[in-house]
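Here the complex is missing one protein chain, while the rest keep their positions.
The block that comes next holds chain A.
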Amino acid sequence: MVIHRRSVLAGAAALAATRAHAQGGGAPIRIGLLHDLSGPFAGAGSVPLSVGAEIAIELFNERGGAGGRMIQPVAADSQSRAEVAINEAERLIGQENVDVVMGVYSSAHAVPLAQRMQAAGKILWINSAIATAVLKGKHFTNVFRPTVHSDQYGEGSIAFLAEHCQRTTNIAPNAFKIGIIHEDGPYGVGVATALEENANKIGMPIALKEGYSATAPDLSTLVTKLRRARPDAILQVGYNPDITLFLRQAKAGGLRTRMVIGHGAGYSQIDRLAETFGKDINHFCNVDPAGTQMLDPAKLSSQARELQQILLARYRARTQATDAPTHASMGFNNSWIFLEHVLKPAVLEGGGSIDAIRRAALSVDIPVGGTIQGYGVKFNPPDHELAGQNARSLAVVMQFEDARAKVVWPTAIAGGPPVMPLPADNAFALR
């Protein structure tokens, strides 16, 4: 799959031009789409995230927009750099006159952006950046995040291991050693902290916990230290250059373990990982919101099922991808939640003002199964410690097999039990 930055920008421009000519019931509504279309994050999921958002806008406009008012996206490239993200957000709200900025891949960008958008009195709709620190204790009124937050990754990962380690490895949770390695930005630190806290709660020993820079040219010393610590499972939180570097050096460095668990971002780019490592990543797990194709359609509402099919068909048509990455689902789903369930009622009932958007967001009440990623939507109110966070978001544990992923936790919605420990023929399995 090849998605060029220029094709993304051209797609957004064409979409915007089409909307400008659309016959509608009023002036178009301009929305800023802020993604990393260049730089390291572009290839680590941000481009599929932006494509998903564009498909949602395209579909929303085809269905009549918000009371006849079409959406006119204004695309911006944050170039995988926080200072560029802030400058672009300033441009969007100051020069492009948008009231809503949507997207945001990286938590390192989301932390300052959330402060800035709140101060400017505009709406920030976060589709991907998951660090709990973005919202925790901030009591923002203008920042909303429908997707999961990093604490849920920690809960999911540790609960999954605790549930399955005794049965599959004959090691009790309080003796099952884990190694936590993470990139050192807000995303990596947030998830790693949640992993540590959840492990400590159940007495699961941590053999090693260590951060590293996502642009580090070498991680072989980290591999050596993991070999010395001998964890039963390695839990990595990283983007993409660092994940492939680590796995390559881990294999060359003779690192063996019973399970490897990723936590979104780079691990969600299954096709990329499979292209690089082939069957070596079979039976690795990944914690993330579910990609829509991984869910049993029977467990989704009829509207969600229909949207699921539209997204998958359009994403494949646009990108020639064999499978839509999780970030495409996130981009589409979370944008659709905003457009259909927040913006539309805000325009119809409140004229589309920022106050009306805020009220509409806090009124959203979608039950579990009502979105294409399976989770429901109910945003925490401003007095909540995690104000603006979707309280019904859900992280699942999925397991890879031949470049596909299936849900293996929570057990209630799992497609089957996990393969654990890694089978003996896996390059990373204990011999």
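Assorted remarks:
Operating definition for what follows: a residue touches a chain if its C-beta (ideal position, glycine included) is under 8 Å from a C-beta of that chain, and two chains touch if they have at least 3 such contacts; residues count from 1.
The rule is short, and it goes like this: contacts and distances are computed from a predicted model.
Of the candidates "Branched-chain amino acid ABC transporter permease", "Molybdopterin synthase subunit MoaD", "Fe-S cluster assembly protein SufD" or "Cytochrome c oxidase subunit 2", the chain left out of this view carries the UniProt protein name "Branched-chain amino acid ABC transporter permease". Contact with the omitted chain, checked across A:Ile202, A:Ala252, A:Ala391 or A:Leu430, is made by A:Ala252. Touching the chain that is not shown, out of A:Asn61, A:Ser80, A:Gln236 or A:Gln308: A:Ser80 (per the contact rule at the top). Set against the missing chain, the residues A:Asn240, A:Ser268 or A:Thr326 yield one that touches it, A:Asn240.
For chain A, the list of residues touching the undisplayed chain reads 1-6, 37-40, 42-43, 47, 80, 184, 210-213, 215-222, 224-225, 227-228, 240-241, 244-245, 248-249, 251-254, 272, 275-276, 278.
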